[in-house]
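Below is the structure I would like to discuss, written out as structure tokens.
Yeah, one chain of the complex is gone here, protein chain that is, but the others are all in their spots.
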């Protein structure tokens, strides 16, 4: 039922949590603008958006995984492995077109590996990907062999730094990825099946949904999106270091949870994920601008998770709030 | 790598008879434990150590943790002691990371000493230093003032907040600024952990928060790519210069693009050589002279008997004009 109701949502239509996140973003922007004269500048806005690109792409994939009751804690290192492939291609002959393909391909392949263990091996996703996290990390070390890929040619950077009709390429890619995932989720049987699996895998199986196929494909989609994120990473930094992506998985999970996707599956919000990523980045940026040391940033992330979800849990208990919500 | 893989396989799967070559038992053994493996800096030290081992006829063991975790480092040191390696050098993450094993090393007659990062008052035999912490801190501030003038704002982006050697350098930067350049405004250090992404994010935020910023110092070598990228994407090449402690190979493309003005470093290969030489010297029971001429090194090495410090020499400054002469 839940899934069917959500099918009616428009591309950018929003529910209660999503409105609160939007209000929180705007409120934060207003407060920071008052507190710091340097906040509301176009340069700073560009900085915030630029720093959200990888997390947005990975977050979209993570949204799908959580919505079907899965998870992937190794996703940051998958980005690292894809980045190594891109870096090697780029370093060999500087051909940016081949490099564009390398990321998504390696991402998809690793998605297949993860899916083989988790889906075909029927191992709980959190533990299975925890094991793979270790394996992938060793692969990163061995492939890099202690040397970073440094000073990569700028051909890929130049290609992705262009604008089409005045819109920067990264923004276009993110909008395209968003629309593609949204369409798959809300306008195809795939999305319906995904949410049904998230609600109850057992019931989904009994009603004839190809559970294994859907779950397998979702891990591959997440891998592809991560590969695209890796492409932007390499284009931006022209450097692949050993610690690449080590904090991304937990950040992505945090953003998706903030956005209102349930980790029990069955409920999912793409626009919520986008707003969750932006809220995290806006707060990290703004707090530094008003002089809070960067070491406090993880604390802010944690307080935000507990605060937002805790507040929702409490407010659900008061009938007045529910009444107001029903009327709205 | 392949033989290591075989060994690893032998342990985990027990193919019983993959007996590896017998150890040359009569050779002395010298070990070096870095703060972290898989970064170019320590890799270069390993290469120097290997060269020294060949020249001096000792076995050289290089082994370090995959995360900057003091317990992992301690475990590695403890196992080297258990193996009876005669001289063990450690680039300590913190003085406490070797404190528990100093006694047991002494009891076994093992020479435990520090290299690259010191633990004073721990009872270590000697400290093999690349340059003094003071020299490193003051050089970078002096060089920056030459380029941006005394009346400037300078940001600092470091790696792990817990790295005691990096914090010591920052301390000397602040001391130098306060003593010699009263008009210079050094911002409070920000910590990016080990990833280039976070370093870029924080540098971008710092530039937005301080529009009058003239320079950013990347303290940990892992933060150099991030700082340089942030300056490039913000379009601030020319108005903000990056500087830091990173190797010519890592910084080359940034020095050429103008995002970096210069980097300060010593030759880690020479430091690795000196470390193994010092270990051999300790095993042989020979004391250090005030000035030591060593065949494998370019310059003589001084020894400060009062502090127990063996000094490689003053740090070198790399700019776009001389960077191509170096390859490490």
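Chains here go by letter, A and B, matching the order in which they are written, and residues are numbered from 1 within each.
What we mean here is this: a contact is a pair of C-beta atoms (placed from the backbone, for glycine too) under 8 Å apart; a residue touches a chain by one contact, two chains touch by 3 or more.
The definition used in the following text is that contacts and distances are computed from a predicted model.
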Item to complete: If you had to name the missing chain as UniProt does, which of "Cytochrome C", "2-hydroxyglutaryl-CoA dehydratase, D-component", "Response regulator receiver domain-containing protein" or "Autoinducer 2 import system permease protein LsrC" would it be?
Response: "Autoinducer 2 import system permease protein LsrC"
Discussion item. Considering the complete complex, identify which of A:87, A:128 or A:170 is in touch with the unshown chain.
Written reply: A:128
Fill in: Sole contact to the chain not displayed, among B:66, B:187 or B:237
B:66
Worksheet item: Of A:15, A:41 or A:138, which sits in contact with the chain we cannot see?
Response: A:138
Worksheet item: At which residues does subunit B meet the chain that is not included here?
Response: 1, 4-5, 7-8, 10-14, 16-17, 19-20, 37-38, 61, 63-67, 69-72, 74-76, 78-80, 82-84, 94-97, 99-100, 103, 160-164, 167, 191
Item to complete: Provide the residue numbers of subunit A that touch the chain removed from this figure.
Response: 117, 121-124, 126-128, 130-139, 141-142, 250, 253-254, 257, 263-264, 293, 295-299, 301-303, 305-306, 309-310, 313-314
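Throughout what follows, only the chains that are shown with their structure count from here on.
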Worksheet item: Taking each chain's centre as the mean of its CA atoms, how far is subunit A from subunit B in angstrom?
Response: 35
Fill in: Contacting residues of subunit B [partner subunit A, same complex]
1, 37-40, 42-43, 46, 66, 161, 188, 190-198, 200-202, 204-211, 222, 225-226, 229, 233-234, 249-250, 252-253
Practice prompt. Sort out for me which residues of subunit A touch subunit B in the complex.
Written response: 36, 38-39, 41, 43-44, 47, 50-51, 54, 137, 141-142, 144-148, 150-151, 233, 236-239, 241-248, 284-285, 288-291, 293-295
